[in-house]
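There's a structure below that I have some questions on.
Just one protein chain is left out here, and the rest sit where they should.
Up next is subunit A:
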Amino acid sequence: MTDHQGEFDSVTGRSTTGHEWDGIKELNTPLPRWWVITFYLTIVWAIGYWIVYPAWPLISSNTRGVLGYSSRADVAVELANLDRIRGDKMVALGAASLADIEKDPALLALARAKGKTVFGDNCAPCHGSGAAGAKGFPNLNDDDWLWGGTLDQIMQTIQFGARSGHAKTHEGQMLAFGKDGVLKPDEIVTVANYVRSLSGLPTRNGYDAAKGEKIFTDNCVACHGDGGKGNQELGAPNLTDKIWLYGSDEATLIETIANGRAGVMPSWEGRLDPATIKAMAVYVHSLGGGK
């Protein structure tokens, strides 16, 4: 600014900076002192901030700051607080019976909300975020249940699992009729077509229905029941409905009969607390398939 000594604006009498645009010169207007001081203070503040808080990115991490502050620790504290706030309600949930929860709108709402988040965290990897399921993983929105769809049955399945190794787990085995040599390949094709006919699906031209029925009665009725209606005690699916866990096309059925199926549902007892398991059962039941 020293270059422009002696340059003054004729109207105001103030000195100019010498910068000129379209004949308009910029006045040399000093900043107010408090403004300048505030500006320097913000710089000092920023330096202090760098020292006190995590600020500078390093190659694989960042500076920690002398306070050791971390937003992750903050989140942990907040979550702990949340659990404390919810504590009473979760205790009430743990104490209520499943039937009582269904009748109490407040508990029901809590159980559904809690169940939904827990489901997302634990069950969604297999059953999908909306419990729509996938091949081999049941859709929990429909009304077809391998091990029963009442609140108590759902709770039991979540608690102990299926083929999970837990002492009280659901057991049940679809035998590998082909691999074990019980049925010959042509017999498997025949019985597969018979099973398709049970739920009204078209069958292969010229297959022997009587032979199929005979094979079915000899080998399958023990688990799947008369007419293939299924048995929830054994987790044997109903073969007459429209819902197929692994698929209903002939090739899939042949594969199922030849090699067997044994999907595993883990046991959640011990991994989740009882109130949470209860909430999850209520949530799954409320998805709409519950009986």
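As a convention for this text, contacts are C-beta pairs under 8 Å (C-beta built on N, C-alpha and C of every residue); 3 or more make two chains touch, one makes a residue touch a chain; residues count from 1.
Basically, contacts and distances are computed from a predicted model.
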Checklist outcome for this item: According to its UniProt record, the missing chain among "Ferredoxin-like protein", "Ion-translocating oxidoreductase complex subunit A", "Branched-chain amino acid ABC transporter permease" or "Cytochrome c oxidase accessory protein CcoG" is "Cytochrome c oxidase accessory protein CcoG"
Item to check | Selected residue (touches chain absent from view) among A:N28, A:T150 or A:N219 | outcome: A:N28
Checklist entry - Taking the entire complex into account, which one of A:G23, A:P57, A:P105 or A:G270 touches the absent chain? => result A:P105
Checklist outcome for this item: Missing-chain contact, candidates A:V36, A:L67 or A:A222, resolves to A:V36
Item to check | Absent-chain interface as seen on subunit A, which is shown | outcome: 1-2, 4-6, 8, 10-15, 28, 30-36, 102, 105, 108-109, 112, 128-132, 139, 141-144, 238, 241-243, 286-289
